[in-house]
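Of the protein chains in this complex, all but one are displayed in their positions.
Let's look at chain A:
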C-alpha cells in the first residue's frame, strides 16, 4: 500500500505535483525525493513506529518528508510553529524520538528526555501502520494531541485507483500543514494528480496574486479569510476568473457574509466543508452556493444530532487523545463535535455556533453567529465579532467588536448597532457593549477569535 503510492507518483511522471516558491516539482521528483528521504531516515536510525515531530509549513521538503515518514511507518507530529510550549507538550504527551526540521533541506535531530510511550501506539504497531498526531488549536490550555492511523487516512483520501483523468487542477494549500484541512487539501490534490500550490504568506493580497498567477481553480479557505479579501477589495484588484470552486470551513459561515461572497464571485461554486481534527474532513454537499445548509455525503461518516449537537462517527476516526481523557466520545463511540446545528426538512443542516461560545444572559441563550450574521447585513459594517463578558448581575452580557465601513465614532456605531438589531432580535441579545475596532483578531488558522469570558 505504502510503496504503491510512490509507484503511482512515478506513473504520473512529468505532471507538476508541487509549486513552491516559483519552483515546479513533478510527480517523478516527488517519488525520487521520497525514496531519497527514506535513505536519510535510515541513516539517522529513524526506525518504523518511531514518533517524529515534523516542523515546517507547506513546502516541497515538508510534503515529501510527510510522505517519506508515512512510507517508513512512523508516527508523524506535524507542527508549523514549534514554540517552546508546543515542544514541551509534544515531548511530554507524544514520546517523540526525533525532530525533523524542513528548511532548504531536512535536518534530523534526536529528542532526549521523552517518557516511554507506555503502549499508546500499540494498535498502530500491531497493524503495521503509520500514525499521525494532530495538535488541536484549543482556545484554552494545553493543546490536545489527537492520534490517527495515517494509513487509514491516506487509503481513504488517496484511494487505490489513480484518478488522473482530465485536466489537472491547481489547488492552493491555504490551510496549514498541521491542520486536518491542510492535509485534506494536499491528499485531495495528489488524488487527482493535481498541483499543490504552496503560498509563502497567507495574506489576502498574496493569496489573490497566486490565484491569478497560477490560474488556481480550487481555493479551500475560511469565511473569515474570504471576508478579508472582500474588505480589502482584492477580488477586484486581481484576476480571479480561474476560480471554479471555493470551499469554506473551519468555522461557521454567517449567512450575510455568504451573500456578499456570492455577489463578489457570481461564477464560482461555493461549498461548505465540514470536519474535525478528530473525525477528519467529510465529503459534503451544500444545498446551493447561496445556502449555509449542507449535507454530509460520505460513506465513511455517519452523523446524528443529539440535543442540538452534531455527533459523528467515521471509519477514519481518531484512535484517542494522548494527553486527555476521551470524554469527547459518547459511550457508544460517537464524537461530540461541540457544534450546534439546525436541520431543515430536506435533511440539510447548518451550524449555529459552538456549544462553548453560547452566551448566557441571565438564563437566556445567545449564539454569537446569529448576531454576527445579521450585523454583516448592515451596509455600515465591514466585520464584527460577538462574545460574552462576565458580569455580576446577569452572569454574562453580549459584547460586539465592530469594524465600521467608513468613519464613525464609537457612540454612533453603538447607536447604529442597537438600531439595526432592534426588532430583528430579542432585546436580551442586543449587545450592551460595542467596541469600535480596526480589524477583527484572527487566529493563524484564519478563524475569528472570540474573547473568552
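Convention: a residue touches a chain if its C-beta (ideal position, glycine included) is under 8 Å from a C-beta of that chain, and two chains touch if they have at least 3 such contacts; residues count from 1.
Note that in this section contacts and distances are computed from a predicted model.
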item	value
Identity of the absent chain, which is to be given by its UniProt protein name, from "Carrier domain-containing protein", "Peptide/nickel transport system permease protein", "ABC transporter ATP-binding protein" or "Cysteine-rich domain-containing protein"	"Carrier domain-containing protein"
Chain not shown: contacting residue from A:128, A:347 or A:362	A:362
Touching the absent chain when the full complex is considered, from A:288, A:330, A:391 or A:439	A:391
Touch residues of chain A, complete complex, unshown partner	361-362, 391-394, 397, 410-411, 414, 418, 422, 427-428, 430, 432-433
